[in-house]
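Heads up, one of the protein chains got dropped from this complex, but the rest are sitting where they should.
Per-chain residue numbering starts at 1, and chain names A and B are given in the order in which the chains are listed.
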Amino acid sequence: MIQLLLVFAAAIFGIGVYGALSQQSFVMIMMGLELMLNSAVLVVITFWWGTTGGNPAGQLLVIVVLAVMAIEAAMGFALVTAVYRSRKADITEKLKKLRS
Amino acid sequence: MNPGALSYVLVSVFGVGAVVSGWLVFRTDSMLRAAYWLMVSFVAVGAMLVVLDAQFLGLILILMMSGEMTIMAIFMIMFMMNPAGLNPMVMVHQNRTAIAAGVGSFLVLAWVGLVAEFPDRPAPIDDPTAELGEELLGRSMLVFESAGVALLAVMIGAIALAAKRGRFGDADAGSVEPAIDIESSVDPAVEAVADADHADDADDHGAGHGMGHGT
Partner (left out) sequence: MTVLGVVVQVAAVLIGGAYLLAVADRLAGGGSANVLAALAHPIERASFLLLQPVTTTERPDLPAWILAPSLLAGLAAVGAVPVPIGGPSAAGDISAGLVLFGAAMLIVLVAVFIFGWAPNSAMPMIGGYRFAAMVLSIGIPFSLVVLTTAIPAESLSVGVIVESQSNLWYIVVQPLGFVIYLVTAAAIAFWGPFDLPEGADLAGGIAAEAAGPRLAMWRLAQAALMVTLSLMGAAVFLGGYHGPVLPGWGWTLLKTALVLLVLASTGRTIARMRVQRLVWFGWVVLLPLALVDVFVSGWIAL
């Protein structure tokens, strides 16, 4: 059962890596990051369920990951908005130069 | 441990669902569908968490993501040039490297998961939600508070970054769309037009309250 769950988590993580590396749009890159965090949640709960004897600190770690997700989303959207305002840029290729 | 056959079936179904919908996120042209396929992936993982006796966390994950994915869909529609995917388009770069990295990380992680020996200490099924609450507001109070303070800092920072009016005037004053090939020299005529646009913009922003700048 643990092996099955870990393989699923690895597959989700792999898709997330592909998305974060290959997409041009900022928001699509954030989707890749979210998928990686999604797989992290799954792995943490898998280990909490199967190997820790029910140590509640395992569940606590998921709360931390959820907070990280919220922070990533909020900062990501804020940065996308700020970059669009100052550069009218919506894809990574438009940000090759740091100074405009 | 001996999970029942039912949990095997449920975990397999939701796991395949999570992987397939995660894959479809990057295979669809419609931005709305991409955002909601990602939500389906999160809902499937949340359901797996429920099967693994972490009901509270699974449902909280679903609750959080349904709101976040709608925000994501709105941002995609705001910032993408073809949000409905009515014209097929490919917006990827370094595709082969990305595929190699994705497949590689999957193979390495799956190999670790299949080969490594893990201790077999299953969680007792009494009341994990109550245990989590006691941990959160007892021994690990500091972690909980740190997360709260970090979220507060992020709220302030995100508002400061995204606010339309900053300390030095409008955030989008004088912004010009960069050319895709930014290295090539900019035509002076184009710059003159951009300046004229800018003058128009300054008038608009006095009265404008809109969030986005078109789809």
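Operating definition for what follows: a contact is a pair of C-beta atoms (placed from the backbone, for glycine too) under 8 Å apart; a residue touches a chain by one contact, two chains touch by 3 or more.
Bear in mind that the values here come from a model prediction, so they are computed numbers and not experimental data.
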{"item": "Among the chains presented, those that the missing one touches", "value": "B"}
{"item": "Residue of B:V11, B:V25, B:M69 or B:L161 touching the missing chain in the full complex", "value": "B:M69"}
{"item": "Residue of B:V9, B:A84, B:L107 or B:A160 touching the missing chain in the full complex", "value": "B:A84"}
{"item": "Touching residues on chain B - with respect to the absent chain", "value": "30, 32-33, 36, 39, 55-56, 59-60, 62-63, 66-67, 69-71, 73-74, 84, 86, 127, 129"}
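The working rule: only the chains that are shown with their structure count from here on.
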{"item": "Centroid spacing, where centroids are CA-atom means, of chain A and chain B in whole angstrom", "value": "6"}
{"item": "Chain B - residues contacting chain A, complex", "value": "1, 3, 7-8, 11-12, 15-16, 18-19, 22-23, 25-26, 31, 34-35, 38, 41-42, 45, 48-49, 52-54, 57, 60-61, 64, 68, 71-72, 75-76, 79-81, 91-95, 97-99, 101-107, 109-110, 112-114, 118-124, 128, 131-132, 134-136, 140, 143-144, 147, 150-151, 154-155, 157-159, 161-162, 164, 171-172, 175-178, 180, 182-183, 213"}
{"item": "Touching residues on chain A, where the partner in the complex is chain B", "value": "1-19, 21-28, 30-32, 34-35, 38, 41-42, 45-54, 56-57, 59-60, 62-64, 66-67, 69-71, 73-75, 77-82, 84-97, 100"}
